[in-house]
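Have a look at this one.
Missing here is one protein chain; the remaining ones are kept as they sit in the complex.
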Amino acid sequence: MCVLREAEMRQSSTANEGPIAKGYDLSASRWGRWVTEVLRGQAQVDFLPSALAGVVFSIALFVAGWQFGLYGLIGAAVGTGTAHLLGVDRSRLEAGLEGFNSCLVGVACAVFLDADHLSTLLVAVAASAAVTVVTAATARVLGTWGLPTFTLPFCLTASALTVAAPSFRHVWHLEDGIAALPRTASGPTALTFTDLWHAFFTNIGEIFLMPQWYVGLIFLVGIFVADRRLGALACAGSAVAILTSWALGAPADQVREGLMGYDAVLVAMALGGVFLITDAWSVGYALVGAVTSTVLSPALGALFAPSGGHAFTWPFVLVALVFLVAAPAFPRLRRADG
Amino acid sequence: MCVLREAEMRQSSTANEGPIAKGYDLSASRWGRWVTEVLRGQAQVDFLPSALAGVVFSIALFVAGWQFGLYGLIGAAVGTGTAHLLGVDRSRLEAGLEGFNSCLVGVACAVFLDADHLSTLLVAVAASAAVTVVTAATARVLGTWGLPTFTLPFCLTASALTVAAPSFRHVWHLEDGIAALPRTASGPTALTFTDLWHAFFTNIGEIFLMPQWYVGLIFLVGIFVADRRLGALACAGSAVAILTSWALGAPADQVREGLMGYDAVLVAMALGGVFLITDAWSVGYALVGAVTSTVLSPALGALFAPSGGHAFTWPFVLVALVFLVAAPAFPRLRRADG
Partner (left out) sequence: MCVLREAEMRQSSTANEGPIAKGYDLSASRWGRWVTEVLRGQAQVDFLPSALAGVVFSIALFVAGWQFGLYGLIGAAVGTGTAHLLGVDRSRLEAGLEGFNSCLVGVACAVFLDADHLSTLLVAVAASAAVTVVTAATARVLGTWGLPTFTLPFCLTASALTVAAPSFRHVWHLEDGIAALPRTASGPTALTFTDLWHAFFTNIGEIFLMPQWYVGLIFLVGIFVADRRLGALACAGSAVAILTSWALGAPADQVREGLMGYDAVLVAMALGGVFLITDAWSVGYALVGAVTSTVLSPALGALFAPSGGHAFTWPFVLVALVFLVAAPAFPRLRRADG
């Protein structure tokens, strides 16, 4: 029931795909339906049930490196396939909701393990399948409060995997682990114009763990193609994150690489346009959430650092869950699902 | 609905304010109502919906240092104001339930960041506003089991803030971070008479993060003025914490500074007199909880140490939530809300 509601909630934005996106809907054949589901899975990382956006996102990943494109597709395909095998509700599959967490797990394996080893491929396939179970679990528990999973299944799986990896010699190919006590910020905080516009795009690329500005730009194009409103919110989230980082004095190189802002982009889209009805109050609420996630970003980094973990999209997930579950207490905000 | 129940639950102890407290109720004017809410917000840190207790608590903070008094008032005012702005249920506001977490966040900023920097003031204001959202979120989730939030919103916000702070150069004004592996206890464990009576009062002062025995004494006076039963329970909790610390061999300086006992004071009040009906069983249950929180205190310290965080009132929150949600399984205990 709750699972269904989430699917419906997100599907309601299917209308945003527009005629061009519809043209890419290959749902005539069974095989075509599956390809559509996998592409939508990639697009749902940014809340878009749009196969076309999935194609653009895939191009962005391949531009960053063929491994990333490949691992992203494999992740989305394995996650969607496992959900089919286990008989998950059709509406979730059609909306691409069974592919976005596994897509990110696949990409994370390519980034944090060594993408050139066969072991990494096997780990990515196994982990992407496991994500299906974690997704069903989080969907049921969070459904108690009418909440979607966001990328919590990805965060749980990727955190477990990266923290465990150095303990397995066939998985970990570096000499040393990365566990360390967190350090105080150092380095310059002044942002040049190049820092600014690089950060604006890398904030969007780092959602998929990619630090190149032009890759972020392609992702942004993908968002705009599928949904101009979400594209505008993504831009607003990125700008707010840069402003917050600059005001608080985050090191310039972290800002430039997008490490301070990808959570804010996701928060701005989720609260400002997907799960709350877009109006002045919800956009304001979303931007406060974007600021909050920018502060949480190094906090989660520091919490995971001593164990050798990463922040992934934990700040986004925590802020989005807290702000969304709190929303009914604030009568000025209206949930998108009625 | 659940949020309402919590407000009602706590409001039922409004009756404990007595005639003197009522004399300070400025609710005639709109401005007076707001001042009452802010003062009750400060008092609700110790479960007291009493503006008079809020005044005494404020005096205690100003005695410890003008910054602490100011930050406490600002925190309570910003939290209450944000809740008004967002349209939070009136009954919560009137009971002071929207001010106690933000009050503690304000004080924590003054203690753990540098109270003399303007940046700290701005961070405190922003964080106190954010607490309103965290409060609504925790109230809704915990309301599923009929639980109040306790100081969980404060713990979440303050933990995030202090762990994140060293990553922002305009926020963190010390040279080094404080992240470190926890160490084994050292130093003498024998308690002198001075240690004993200092600890008795600092256990109450450290609830507001204040380590001076005379400040703790003023806080205790404030509790007794508003509710003698809770005052007696606070004393019992403090005594149990000292006894437990001594028996287990906690270092004397930690006991003297109140670091081992503030959670026990809160647990004793919450379980013995606020959320369970006071009788021999509930007081016994509350004192077992007080012992448990004394053990949890260094445990939480050790869990946060490697990330540079603090225990705050996490031990109290965890013990109070666990003991209260467990209560229906034990027919000898009766919930205060019916």
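For clarity, chains are labelled A and B in written order, and residue numbers in each chain start from 1.
Going forward, a residue touches a chain if its C-beta (ideal position, glycine included) is under 8 Å from a C-beta of that chain, and two chains touch if they have at least 3 such contacts.
In this text, all values refer to a predicted model and were calculated from it rather than measured experimentally.
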item	value
Contact with the hidden chain (one of A:Val35, A:Ala137 or A:Ala336)	A:Ala137
Residues in subunit A touching the chain absent from view	3, 86-89, 126, 129-130, 133-137, 139-141, 144, 159-161, 163-164, 166-172, 174-177, 179-181, 306-309
Hidden partner interface residues of subunit B, rising order	144-145, 181-185, 189, 247-251, 288, 291-292, 295-299, 301-303, 305-306, 321-323, 325-332
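We adopt the following convention: only the chains that are shown with their structure count from here on.
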item	value
Degree value of the rotation bringing subunit A onto subunit B, based on Cα positions, nearest 5	120
Centroid distance [mean C-alpha coordinates] between subunit B and subunit A, Å	36
